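Contents: one structure, followed by commentary.
A single protein chain has been removed from this complex, and every other one stays in its place.
Chain nomenclature is as follows: A, B, C and D, assigned in order of appearance, with residue numbering initiated at 1 for each chain independently.
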Amino acid sequence: MKEELEKRIVKGPDGIEFEVEPLRDYYCEAAPTVMPQAYSKIIEGFFNWARAESLWILGFGTGCGAIEMRPLMTPRFDAYRYGVQWRPTPRQSNLFIISGYLSVKTLKRAIRSYEQMQNPKYVIGLGSCTINGGMYWDSYNTIKCLDDYLPVDLYIAGCMPRPEALLAGFEELKKLIRAGKAEGANQYAENFEWYKANQKKVILDWDMPDYNW
Amino acid sequence: MIAQLAMATGFALILIGFYGALTNRNILRMIVAFSVANTGVHLVLVAVGYMNGRTAPILDSAVSATEAVTRIIDPVPQALVLTAIVIGMGVTALMLAFAYKLYEKKRSLDIGKFTELRW
Amino acid sequence: MEFEWIKIPYSLLTLFIVVNYGLLMTAFIAKIAARVGRRHGIPIYQNYIDLIKNYGLRSSITHGVMFYLGPVFRLSGGVGLLLFVPSIYGSEMFSNLSFAGDLILALYFIFFGTLGMALGAAESGSPHSAIGITRGLSQVTAAELPMALAVFSVALQYETLSITEIVAAQQGSVLNWTLFTNPLAVVAAMMAFLGSMMRPPFDVVLAPQEIPIGPPTEYHSSYLALMQTNRVIFPVAKVVIYTNLFFGGATNWPIFFLKVFLIYMVSAFVGVAFPRFRVEQSIRWFLIWAMPLGILAILLV
Amino acid sequence: MVSAVYIIIAALAAAFILGFLKEQWRGLAYVITLAALAFMSWVSAGWVWALGWQGAEAVDILTAGTEPPFAINLRMGLPEAVLTLLVNLTGLLSALYLKEVLFRLGRRSLVVLLIAIMALSGIILTRDIFNLFVFFELVVISTGGLILLSDDVQSNSRALSAGFKYLIASQIISVLLLVGIIFAYHATGTLNIDGMAGADLMALQGGVIAFFLMFIAIVAELKPFPANGWALDIYESAHPAFSAIFSAATGAAALYAVDKLLLIGGVSWLPVATAIGIVTFVVSNTLALSQSNDRRLLGYSSIAQIGLVFTVLGQRDILGDDYYYIAFGVLIAHAVGKAGLYWLSGLVAGRGLTDWSALRGHPLLIFAFLTFVFLLVGLPPFPGFYAKWELARYLAAEGRLALLALILFGALIEAGYLFRWFGYIIKRERPAQGVVSDPLKQVVIFAAVVAGWAMAFLWGELSGRANLLLALPLLFALAFLLLEWLPAWFKNIVAISGLVGYFAMTYTEYDPLRLIFIIIFTLGGALTLLASFHTSGKRIGFYPGAMLMYAGLVMLIRATDSFDFFAAWELLTIGSYFLILRGKHSEPHALSYAIFSLAGAFSILAGFALAADGAVHFTIQSLSEVATPLAPWVFILLAVGFMTKTAAIGLHIWLPGAHAEAETDVSPMVSGILLKAGLYGLMMLMLGMGIQELHGIKLNYVMLWIGALSALLGNLMAIFEEDAKRLLAYSSIGQMGYALFGLALMNHLGWLMALMFVINHYIYKSMLFMSVGGVAKRTGTRDMYRMGGLITLMPLSFIAVMIGIIAVSGVPPLSGFGGRWIFYNAIMSSEYRLPMLIIFLSVPVAFLYLFRLIHTIFLGQLKDEHRRIKEAPFWLILPQMIYVACLLVFALVPGIALRHVDRYLNDFFPNGGLGWDGLLITSQYGYWSPINIMIIIGVIFMLLFFWLLFVNRKAQKVKQFNIVFSAERPYRPETTHFAWNFFAPYRKALGFMVQPFVTLFWNTITDFLHAAANLVRRLYTGNGQTYAYHLLLFVVVVFFVRMGV
Partner (left out) sequence: MRELLESLTTPYSLTDPVEQRPDLAFVTAGRGQLRPLLMHLRDKEGFTHLVILTAVDWLEEGEFQLTYLLSDRTHGRDIGVRVMIPRDEATMESIHDIWPTAATYQRELREMFGIDFPGSTRLNEDFILEGWADIPPYRRDFDTLKYADETYKQRPGRETRDPAQHMKEQLYPDGK
């Protein structure tokens, strides 16, 4: 446990001492819940269409794949025309592209960012490293199997896949979303214990609440 | 003429006295200097009251009350000088007493040594 | 100049028109900007989809009461500003709710949304929001100055604070527009306009990726949807004021659309061509370049 | 009537009897002395009664049975009676005070004391010049004797050497005097003063020099600067009771001797007296600035005061019938005050000024101290105040303006060091040695206190004006002195009911303009006092101060005469000074407040004096009749005085500290309420005098600039402030700048706006100060960056602040917008465009600091140590909620207050009023409908709010660290709360405008004064011989200056 997260005795302005427990006092402890769909199928379908046509990607690049995403904004690929855009804050994003190998240290940040996104949210694993570790298969410090830690909707294989592959991936993802099959967020909430156990197995200094709201 | 001489002497004494008081650092010398100045003042007093050819303003057998107006000099300065002398002596005595006490305290009569109070 | 119930549906109609126009126009301008970069750009209907998507998100969080109310303040500010200003000159139907107050009301009501939004964003506790607010407030106060000077110059010129009367005075010929009768004021005001549109070179407030997106960092889902709605209403409302004060107002909707679009385009033009100012640079810029024009405008009226 | 000669006889007889007593019969000897002194006092008192009240004629006492010049005669007139009473009473009280010492020293000292008092009475009574000399020498000898005798018990030689220096000086003096006397006698043939005056000494040969010698000798007894080193040493080293005599009695006697002598010299010597007096007054006061020894400081002050009386003597030619009223006003105030302070110093163990903080546990002694200080400074209702007022009136009427300025300057410095001293007493750490408790000494001190108040009453009665001590508000305030033993809540109830009751009694008597002010002062004051219920204990000193301020405010509104106005002004200044001084770290700020306020008050005094042009009664209305060459200067003086109170830029440096360091419930009073007094003064001034021009510059144009700059710089300074209350204080400077600007526009709407600001600023600034004060109380800090995230813990305070800042910033729909709307309409019709631009710059700036206030305190990250704090106390919240309600009501229907004022202003500014047409308010240029705005905004807001509630009903409430932090997590709340140096970019761009130039300017002035004082006082080397040089040099210089001219 990091020093700043340890329980501490604090003296108030009135001279009375009391205990502050950062994890309890500074973080919401609630677990994620499965979010129901809209009342009617039609509305949910309509929403899913809108979600599919408006993919907001979290601007978080984890490995070499980060460099493959930049061309998507350029005239050559222009992902914007597909309703794709990048948002700098996880609160406003609903697509998280894990763009390459994830070291344990980065995994922690990725989990935190993923949890700060709002339901429904989607994860794409980009490149071999996210699938089976790729060239880092024997590394002491990278995970080999992303879907153990985050609910991945789609993998794009390759080392590295080109931007065109990403565009194709978006189209595949859109299909999944429109079909109502991209329910990773709810899956994550349902299997929360399992995901957490996996995450905590590799992240040895777990210094955050179980769910980062 | 005598009166003028006396007056000049008196003023000279005053100036000498002041000079002495302002230049001597020794307290006793200062007191003496002031005495000299006082004497000068007394001389001036008397000199002012002096009229040529007249006698002292004492009404006795020599000068009768009726002719006093023309024969005696102005008695008032005489009275004043008497008072002044008395007072001057009192002050001088007092100063000497102070000098004594001051010497007792500091074993010194240098006026420059008594400057604890300043500014 | 009195309240009648019929004004309510009329105002809602204005609102409806402006929201749709705003959604399409901003997308169109984004498309133009994309074409400048030789991209295709977003579909013209993309704003609708984003809006629906954000309303359709399932979960949301709140940091507290002010956080919750922030977007409400924001949008109330935008809607109120729009409705306090007559949209179409000479039309009783689209004079909206301008009976409540004059130009001064509109000018001060601009701050209503800003203030509420700032309060809401600040309650999130995110330092990035606070930094964004700092930048935004610092910059907008400096930008507001030439704007106020120009507006006041115009008010002095026409000796009235009533927007309707100011528009009335510009009718007859294009040469009656304030643009030609008081060009200094218009230039100053347009400089201020650049500063309040959150486009380069004055977009350090949002500064995407840096802080991550400034005040709205913590906003999402339906909050963000409300703010997006405001994002299309508020600039239009502001441009309407500009149209009325400086460009002869609008006597019908097509003219309205055209003028709003053209004025809006000014900031887009500048935006695609310039890099970003730091806050103190933009403050200095407003004080050194825009303010003297405003001062001249007032002195010369 | 007992003949006055018995004063002398009794003393001599008693002294004679004492000589026969046995050394051991000390009690008896003491009783005899007391009896003699009491008898002497009684005789004098009898004469005072007879001459003063029963209209008896002055009496000449022929000692030798013959008329002068053949014998010495004494005269007992009213001045002599008063002075002998003063001398004898001082002697009696000092004898009582000295009981222990006198017992120890025995009868010899008693004799000397008696002789000293007798000689002093003699100086006053005698009309014979040589007799005067004799009495002076007696004083010297007895003084020297007293010092010599008392030296036995003092282990050091300090007093002794001082006495010797005194003797040296007196030797020189006596030589000069004697020579002068003898030549004067020679010239005139008489020793009688009246005789000499009748013989026209000056016309005779050598007469001028003779007179000069006599005159300068007696003047030297007044310890003029710089020939006064010996006196300072005595003051510092002698027993305080003796210093009391030396200061009060000897000074008075010597002054009267000079007064008599000036009869001989005639009018042509008056300027000399004036010059010596004023130089002594100003220089000694300046030198006192850098003193740290209490008795030496009092010595400087004594010398200065005597110099002041001497200056008054020099004005004899113009003062006419009021000569004695004024001279005695100053003299008695000095005598009572100085004697009292010296006696008080005997109770304090330490000699440093800060050691006087030992008094703090003794409210009665502090009251005594204050009485004496008031007497010295000349604050109402004491005699010095009346004297100062009348003196200024005469001086201004005669055009002696430089003199008036010097007097006021000296008085200001004096007030400065005396109030600084008071600050030490109240605020500094109490020393180990406490206060010597000696009931007898305290009785003596309180006798002086009683005398002081009696004199206050007497001077009030004699003034020919309304006696201040009979004014109901002041009496009410003073009554709280008697209630001090009661608990605070009780006093609070009394105070509130007093304020409300006074309003209920008098509210029919005001015009709408005054009504607004009186409502703010009384009802508003009562509202702020509600907050005072949150305190516990007795709160000694709070209520007299607060009620004094309210009394002053109320009297200010009711004043029609310039004198009443000025008296009220002084009262409210003093009251607020006490209030401000109560803050924990407010000592320096309270002092600068006091000094600036007094300087402002003096400026007002000078202005009124100039305007009155000698008229005894000068009403405020007649300001409009002041003629042109004078009028702009009157305007400037008064305006500067009032602008000091509104803290216009340049005169503002007292405000931030004073308002910020004040207690929680005091800040709203001094900010929300007190500042309005300045505005009221400005309104009265500008209503009366209109637009004035000086050298072709319209003065209201200058004020426009000042107002605009205050607004801009006040606001700018506020945004860079880390301390919440200081931020609000700077904001007040800005807000007052707006109001000043509005007034200076000199049109209908400008004034309406200023009034709107008066009301608004009262409400929101009181409210904000209370909320912020409540927060500061709970969090234990005023630094905003140490707070944060308090919204959930202190929701009501948050609401108050939020409503407050919306109102201040002028955002619709709250009442601040009304102010702005009127403001824009007002400047529409004004031709002054340049200052207007600055106002434009300052308006958005206000927005910055307001946001910062609410953000850094209530929003953002909650700190560890604040997690358990509670909402502010109920009694702090209650008034805030009332203010919120007021703001909302005033926002909806501003007409309730403004309509009437609008109509009233039509009398002064007939054009450009507002139209009140149902819900709509119209001006020449625009329109505004507050209720409609409120409804529209309310409806839109509620609709959107419900829409959001509908779409976002399941929002998860999260905690403070659940934020986007670039994929990291926050470390600690302290490092996550973005608050410190909040507007750093602004500082980079505009920070150069808030460099503390003004503070630097005033600091330089005070530093210069202190440095000059420190340099000049090196003159007093402590060497008796040097002092003799000084004396002679003084004589020579005066001689050449007088004769050379």
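What we mean here is this: a residue touches a chain if its C-beta (ideal position, glycine included) is under 8 Å from a C-beta of that chain, and two chains touch if they have at least 3 such contacts.
A quick note: this is a predicted structure, and the numbers were derived from the prediction, not measured.
Every shown chain that the unseen chain touches in the whole complex is listed here: A.
Screening A:81, A:144, A:178 or A:196 for touch with the missing chain picks out A:144.
Here one chain is not drawn; of A:51, A:108 or A:121, the residue touching it is A:108.
In the full complex, chain A contacts the hidden chain through residues 104-105, 108, 131-133, 137-145, 148, 201-205.
What we mean here is this: only the chains that are shown with their structure count from here on.
When the interfaces B-D and A-D are ranked by how many C-beta pairs touch across them, B-D comes first. Centre-to-centre, using mean CA coordinates, chain A is 70 Å away from chain D. Taking each chain's centre as the average of its CA atoms, chain B and chain C sit 100 Å apart. Between chain C and chain D the centroid-to-centroid distance comes to 54 Å (mean Cα coordinates, whole Å). Those residues of chain C in touch with two or more other chains are numbered 59-61, 212, 217-218, 221.
Across the assembly, chain D contributes 956-958, 960-962, 964 as residues in contact with two or more other chains.
Looking at the complex, you find that chain C touches chain D at residues 1, 3, 55, 59-66, 68-69, 71-73, 75-76, 79-80, 83-84, 97, 99-105, 108-109, 111-112, 115, 118-119, 122-128, 130-131, 133-135, 137-142, 144-145, 148-149, 152, 155-156, 159-162, 212, 217-218, 221-223, 225-226, 278-280, 283-284, 287, 291, 294-295, 298-299. Those residues of chain D lying in contact with chain B across their complex are 130, 134, 137, 140-141, 144-145, 148, 151, 156-158, 160-165, 167-168, 170-172, 174-175, 178-179, 181-183, 185-186, 191, 229, 232-233, 236-237, 1017-1018, 1020-1025, 1028-1029, 1032. Interface residues of chain B, counted against chain D in their complex, comprise 14, 17-18, 21-22, 25, 27, 30, 34, 37-38, 40-41, 44-45, 48-49, 76-77, 80, 83-84, 87-88, 90-91, 94-95, 97-99, 101-102, 105-106, 111-112, 114-119.
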